[in-house]
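Okay, structure first, notes after.
What you see is the complex with one protein chain gone and the rest in place.
All chains are identified by letter, namely A and B, in their written order; residue positions are counted from 1 within each chain.
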Amino acid sequence: MKNKFLVLLMVVLFMVSVFSAVQAQETERFVMGIEDEVSNLDPGETTISVNERVASLLFDGLVEYGEANKIVPGIAEDWTISEDGLEYTFNLREGVMFHNGQELTAEDVEYSYQRILNPDYGSGLRAKIESVESIEVLDDYTIKFTLSEPYAPFILAMTFGIVPKDYAEEVGDEELGRSPIGAGPFKMEEWDAGNQIVLSAFEDHWNKVPNIKELVIRSIPESATQAMELRSGGIDFGVNLDVGQLESFTDNPDYQVKSAAGAGINFLGFNFEMEPTHERKFREAVIQAVPFDQIIPQVFGILGERAYSMLPPTLWPEEREFLKENAVGFDPEAAAQKFEELKADGVIAEDYVAQVYVSNSRPNQVKTAEAMVTALNQAGLDAEVQAMEFGTMWDMLGRGEIGMFFLRFVSDPDPDYWLYRFFKSPEEGGALNRAFYSDEEVDQWLEEARAISDQAEREELYNKVLRKVLVEDLVFHPLAHSTQIYVMQDNVRELEPGNSLLIPLVTPTSNVYKE
Amino acid sequence: MFAYIIKRLLWLIPVVIGVSLILFGIMQLVPGNPAAMMLGTNATPAAVEALNEKFGFNEPFHVRYFLMLRNFLTGELDSIYYGDEVINIISRRLTATIELGLLSMIIAVLVAIPTGVIAAVKKNSLFDLVSMFIATIGISVPAFFTGIIFIYIFSVYLPFLPSSGYGGRIWTLSGLRHLILPAFALSTVMIASTSRITRSSMLDIMKEDYLVTARSKGVAEKIIILKHAFRNALIPIITNIGNQLAMMFGGAILIESVFAWPGVGRLAVSAVEARDQPLVFGSILILSILFVLVNLLVDIIYVFINPQISYK
Partner (left out) sequence: MKKKIILFILLLIQIYISYQNWIIEGKIWSKLEYKFATVFSVFIIILLLLLLLKKSFFLKFKENALYAKMFKEFNKGYGGKIAVIILALIFYSAFMAPFIAPYSPTEIDYSNMTYSAPSLEHWFGTDDFGRDMFSRVLYGARIALGVGFAAVLVNASLGVSLGLLAGYYGGKADMVIMRLIEIWNSIPFILLALAIISALGTGIFNIIIAVGITGLINFSRLTRSIVLQIKEKEYVSAAKALGASDLRILYNHILPNSISSLIVLATLRIGISILVVAGLSFLGLGIQPPTAAWGTMLNRGQEYLIQAPWMSIFPGLAIIITVLSFNLLGDALRDALDPRQLD
């Protein structure tokens, strides 16, 4: 009897503690700062980074990114891929609700993807699903995608947000971008354009109801201001701080600074259709002249990690060791000698001044360029920094007017998204081949790798590509993988950086709250 | 008077045409296109091309210009980047800009005019020297630096006020609290220049004969200063305030960036960066119209202060 009473008491106590724990996790209001202004939240159009991240809170996709960017089930419970890799059949969960109380069905999924496929709609996401031949609704909860050719990274495109067909058709694309309705964990409350967006927890979410009841997302473009806001308690969480500001938070017990290998790569590129960057000897001399191994840690600090591969550390072709060992190292004397020889041979013109182009909105790259130019001058090559607005630089790059440039690139976790665009010949679909590099072998490897689905085989092909372009031909020189840094107040829990295309407030593994 | 106002309002027509031509011309020279900016580094050339077609970016120069001007006048101009009507985007921000400008002006007037008058009356006193020296410093500091220092002092070091952002309309407590720091930071230049002008125009006026006469007649010094001298000194002061205010609506860009203030100036900067031509067009035109209207207002105020001036 007594024992029973004790057990009961303990059960009650346990229940109370569990309950109170749950109670404590509920967070009334959570304020975060982002680096730019959100312009449009239509998930079909969001190729602009901040839009994409905020939209990921409002919309859910068929599948989601889980831990270490593995694909896990989202709205789709499970799926099957046919042997030939051409047919993807998804089974949707029943009872998934949109914010307006409608149930999500296969019709909505079809609509969401057809919309992006429509060329008139002009979506930047279209390139990722171009291989779709047809979309078939089998029943309310089953949908089948048929591809025209096998495309290994296709499953990543299934993370696109699903929009409610009825609503989208009724109000139109523009209105959808301004008053978004999705099936994500948060719903739109108030959008004070240019200032802040207020979201609230969606209580009928199919999976997890957020602990955060009211989420305020403020756009604070100046990183100095964002640092001040963190200090004054104006925001709980900030993502956009420069190295100098971060340093003052890392050893401060009132703040948590968390980092995760990010998906971005900062690299130095050369133009293959311009003199003298066309010469391998010149490219090698430039890389040898600059002590990148010393500059990168100083400039990027905890915001970056010295890179030797174009692919982020979280992505699979594990070729880093080889690339690191064979990377061109710092050797100022050799560089100076090469520059002299090139000048004597007339490859470097008498009045040549190397122009290093960099986007002025990336302070770390500007600093790296600054240090690099100083080193080049010391090695006997006249050089200048051209820090310009990204729009101007991007246009000049496209027209092939830039010899040496710094760029940063972020994409989804599949090597195809990265290497194909960079190194495939420009005429054959290398959309980002700003080096104007063209090599038949590389073209062939890249084409093969996207068609097979066996990861080991693909890995081998991508390794070949990386060795060829980074070690043999020196097309690009990888500088730093940007690390994702979150700075938050010390009472924030379960907020872990991971995928830089998301804001991980509610993920399969976490549900952020304030203590 | 009425006819004069109409005439001045008609002046807006050449301003709109002139400014729009200049803007459109410069935007033609700026490399880059909005579609490439919107689609970012992940875009394929085909996607960029399709988007350019959709926005009519491939039409010839004059067709686009007239289309843009017509759409601006009818309020149908669509922003590329925001996918919304320019008029909607701007109207949300215009209040923020005007609130900031007005409060700065009020602060500046309340601080600067008394300072200038006292400095003039007590010429070469310690107050005069110190206040004018501070005023000269005030016009010598880069505005964004003032902003950062203000945030550090009044929001981090002494946590009185929120550091940035827009808190609501000016009459709400939160709105006012958010407004104070940027308004002070913005008003430093205006305080400085207005107090300097006030002092010098007061000094000029006090040398005039009729004041000397009044003084010799035994009119009390206070009355002389406030009633006669100050009233006559107001004209250059108001001209200056008008100029400053007009500059402020456009020149607040740096302050708006530092304080993450959702104003038209910052919008225009990001529009230029995104190569969003309709929005650049719309937002800068609105700022220019505001500029002309403020100047008109200043001219009207002249009449109320000095009935001898009349506009026919």
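Methods note: a contact is a pair of C-beta atoms (placed from the backbone, for glycine too) under 8 Å apart; a residue touches a chain by one contact, two chains touch by 3 or more.
Keep in mind that what you see is a predicted model, and the values were worked out from it rather than measured.
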item: From A:V38, A:L58, A:A224 or A:L397, residue that would touch the chain that is not displayed; value: A:A224
item: Contact partner of the left-out chain, one of A:L117, A:V137 or A:M388; value: A:M388
item: Which of A:N100, A:S148, A:S248 or A:T509 contacts the chain that the document leaves out; value: A:S248
item: Sole contact to the chain not displayed, among A:N207, A:N360, A:S425 or A:S438; value: A:N360
item: Subunit B, residues in touch with the chain not shown (by the definition above); value: 14-15, 18-19, 22-23, 26-27, 29-31, 136-137, 139-145, 148, 152, 246-247, 249-251, 253-254, 257, 265, 268-269, 272, 280, 284, 287-288, 291-292
item: Absent chain, residues of subunit A that touch it; value: 223-224, 227, 242-245, 247-248, 291, 294-295, 298, 360-361, 363, 366-367, 369-371, 373-375, 377-378, 384-389, 391-392
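To be clear about the criterion, only the chains that are shown with their structure count from here on.
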item: Interchain centroid distance [CA atoms averaged], subunit A/subunit B, Å; value: 39
item: Interface residues, subunit B side, partner subunit A - complex; value: 30-33, 35-45, 47, 50-51, 54, 81-84, 89, 92-93, 96, 148, 151-152, 155-156, 159, 162-166, 257-260, 262-263, 266-267, 270, 273-275
item: Of subunit A, residues touching subunit B in the complex; value: 37, 39-40, 42, 45, 47-49, 119-120, 122-124, 126-127, 173-174, 177-178, 192-196, 218-222, 224-225, 228-229, 231-234, 389-392, 394-396, 398, 407, 409-411, 421, 429, 431-432
